[in-house]
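Shown here: the complex without one of its protein chains, the others still in place.
Let's turn to chain A:
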Amino acid sequence: MEMNKVELVNDKEVAISPSGWKIVGREIVRDKLALFSLILLTVIIILVYGVSFFLNQEEIVTVDLFSIHEPPSETHILGTDYGGRDVFGQLIIGTRNSLSIGIMVTVMTGVIGIIFGMVAGYFGGTTDNILMRILDFFQVLPFLMIVIVFVAIVPKYGILSFSLIMTAFLWMGIARLIRSKALQEKELDYVQASKTLGTSDLKIMFTQVLPNLSSLIIVTMTLNLAANIGLESGLSFLGFGFPESTPSLGTLVSYARNPQTLEFRWWVWVPASVLILVLMLSINNVGQALKRATDARQRRG
């Protein structure tokens, strides 16, 4: 018992370990690029959602034949497109739509994927086998084809229905990732210890195992957010996303398919393209900083 007293003295000098959010905060402040990205991202999001509140989508998407292809001026900050519609207004509403879809799809795929993967990986055996075959079925469905069919069948669709159809075909990746990690994690002694301490399976899964996968989840979700915004823009660019009456970043970029627009009317497509680039880069930078924050060995702060 003598040595215990020695430990007592030593421990008093050590500061209390910081909690999770403090570590994340410190990590982002330490990484200047991530800090800048986060600020930029916050500003863009607040601006987009704030300004779009005062804009009237109906009015903006109404064709005005008297002001076709106007370059940037005082009435139209970013000029007009071939339908005489204000590009700035479309950009703001388009970014809001794209962001909303990206966030909704990421959250929904995340929730479905985490629950599905965790149950499959934690229980293993027959449960795992059945769930993975269901997953395989979803994986072999041709995503693009079904989205095209969906666009053809449903004449009028909004942000929610588009998010749902994307979610239905995008949750498999994160489910597989979580499953593979849960398979590894459940073999560790702390899970066995929790079992012997009388903790229920459900509690072990979501309060013991899940925090250990948090870094993986955060990074995957952040990168998925960037990818989902890109995917939505890509589909819209190809003409399978939103119609022109619902602007998104993709529809704006798709105007550049017209060679005349591409060469002489930069104001139609450059802002949207730059915004896609900036959004995806910023989200990535923040994601990388979060990734380091969740792993004590990689931390800078």
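The criterion applied here is as follows: a contact is a pair of C-beta atoms (placed from the backbone, for glycine too) under 8 Å apart; a residue touches a chain by one contact, two chains touch by 3 or more; residues count from 1.
Following the convention adopted for this analysis, contacts and distances are computed from a predicted model.
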{"item": "Per UniProt record, name of the chain withheld from view [\"Aminomethyltransferase\", \"ABC transporter ATP-binding protein\", \"von Willebrand factor A\" or \"Pyridoxal 5'-phosphate synthase subunit PdxT\"]", "value": "\"ABC transporter ATP-binding protein\""}
{"item": "Full-complex contact with the absent chain, from A:Pro155, A:Gly198 or A:Pro259", "value": "A:Gly198"}
{"item": "Selected from A:Val43, A:Ile130 or A:Leu188 as touching the chain missing from the view", "value": "A:Leu188"}
{"item": "Residue touching the undisplayed chain, where the options are A:Thr62, A:Ser214, A:Ser245 or A:Gln298", "value": "A:Ser214"}
{"item": "Interface with the unshown chain - residue positions in chain A", "value": "1, 3-4, 7-8, 11-12, 14, 16-17, 188-190, 192-199, 208, 211-212, 214, 296"}
